[in-house]
Structures are given as C-alpha cells and as structure tokens.
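Below is one structure. I have some questions about it.
One protein chain is absent from this view; the other protein chains keep their places.
Moving on, here comes subunit A:
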C-alpha cells in the first residue's frame, strides 16, 4: 500500500492527540502538583500526615491500574512489594543507612524483586496469575515473620527519624511521597503517550491479537510489573515512614489489594484519571467510616461490586461520556482538517 508523501489536502483526515480540554487539564494537574508541594508550609502537621497517606493510596491506585487496566495483569499480590519495601527500609536502617535514603533504596529493591518474581508469575495468565501473585505475597510475608531481627510476627519500629522534630519529619515524608507520586504519574503518562500505551491497552484486551499485530507482549508486561513493584515498594516504605511502626500481618495484608481494586474500579479502570478520583474518594470514605469496623469493609465490598456491575468503567466514564473530556492527551482522535477542533474524546 502506498503512503503519499504530499501534504494532506484540505478536508483530509488527520490524527490528533491533544484537544483544548486536555491541554487545560494537563496544565491544571501540573499546577495542582506544584501547589501540593507548598502544603507543609500552610497546613498543620496532622493534616500533612493525612495527606501523605492519601498520596500513598494514590500511588497504589495508579500502580494497580497500570497493571490491571493497561496490561491485563490482575494482581492480588501487590502487598508482597508493599511489605518488602517497608521491611527493606527497616533492614537498611538497621545497617546504618539514613531512613529517607533507605526508602528510596528499598523501592528500587522492590523493583528488582518484581523482575525476579516475574520469571515465575508472568508465565501465568488471568485467574492463575491473580492466585499466583497472592501465594507469592504470603510466602514472602512468612519469610519476613521468621526473621527475629525484623521483629518476627509482632512488628517493628523505624529507628533513625527520632532526631527530627515531628513537623519537620512529617513534612519531609510528605515531600518524598509527593515526589514519588509525581514521578510515577509522569512515568506512566510518558508510557501511555508513547506508542507503548496503545500496545499495553491492546495486550489488556487481547494478548494473542496484539502479538499478531507485531506487539512484543512479554517485555511490555515485564516493564509494567517492575514499575508496579517499584511503586508499591515505595508505597510500603513511605507508609512506614509515615506511621513509624509496621506489623507483618497488616503491611503484607491482602486488604491492600482490596483497597487498590476498590479505588481503581470506582474511579475507572484503564483510564489515567480514574485512579486519581478513586484514591481521593477512598481516602474520604476511610476517613469518615473506618471506625465502623466490619460494616465499613462490607460497605467497601458492596460498593466495588455495584460499580463493577452497573458502572464498569467507573466514575470517570460518567464525565468522559457526557463531556467528552480527557484530562491528559494519551488517546488518539481522528478529525477532518479544516473542521472545528474538538476536545479529544471517545464516542461510545
């Protein structure tokens, strides 16, 4: 088939990336990120600590969405990396490494762990992969509990941050968490913006068909699995830095996976914006209802099921379908040249 080299005649079709709305949207997101860096200067240490845990949820939601929403890897075992990041930080500080540096190193170590585990779990597909990741997470938790120097089953405190005043410590932890969140969002945006993004969505929808179109499936899955290992490791390490104490049952708990699934399903799986909405919503729900104990968990479960049944593409799809808005220009839109520009959108 020939590809004409001449410039497209007027009225010809052309492929567009960014509409006005997504230009405004991405600028607004950048402004929000910059404003968030100023928070510790303005708000109380308590609020800063709360916001830190919100950002941790955001990281987790974005990572799980990257796995399940873009590569079709429905993991129920990301708590392996959350726990590994947290305990890696403990391990490194016990050997005299400064805690914040330990957080960064432990996150990188989680990425390495993901690369190693991928040899095992990326051979699996669908339900097997989900169960396989969970089993691996439980196994790693057991190993950690066997090590008495890491506190065994009773938990362990993070040493080395007691030299800082609480406000300073909370501010530093917040900034580091925000830096991780921004880094991961930017990395994911660049991935999706690149042709890789289309390939990842294709793998999610039909792996074999993607391969038949020239997409190399395994390296792309590996890349996302390692990225998610890094992000979830960071989330675990930052949770530790935020709370200063962890127990293996909670940091390796499967409830993390439940939270991630909830945030992503409610916000909108397979969209860039959905997990952000899901994380904010989940944070609010947790803030107001976490005292309700079992009823809180039942409510979360019911809400996730309701969304999966009645609004499978999440809250973001409501906005997206009605207003045809994409905050970030990661999609493609065909329009006739000379026609009035539209916001980048998907018609359904």
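FYI, a residue touches a chain if its C-beta (ideal position, glycine included) is under 8 Å from a C-beta of that chain, and two chains touch if they have at least 3 such contacts; residues count from 1.
The working rule: contacts and distances are computed from a predicted model.
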Chain not present in the shown complex, as UniProt names it (candidates "Succinate dehydrogenase cytochrome b556 subunit", "ATP-dependent helicase", "ABC transporter ATP-binding protein" or "Transketolase"): "ABC transporter ATP-binding protein"
Full-complex contact with the absent chain, from A:199, A:300 or A:328: A:199
Identified contact with the non-displayed chain, of A:119, A:165, A:294 or A:334: A:334
Selected residue (touches chain absent from view) among A:14, A:44, A:98 or A:154: A:14
Touching residues on subunit A - with respect to the absent chain: 1-4, 8, 12-15, 195, 198-199, 201-202, 204-206, 208-217, 270, 331-334, 345-348
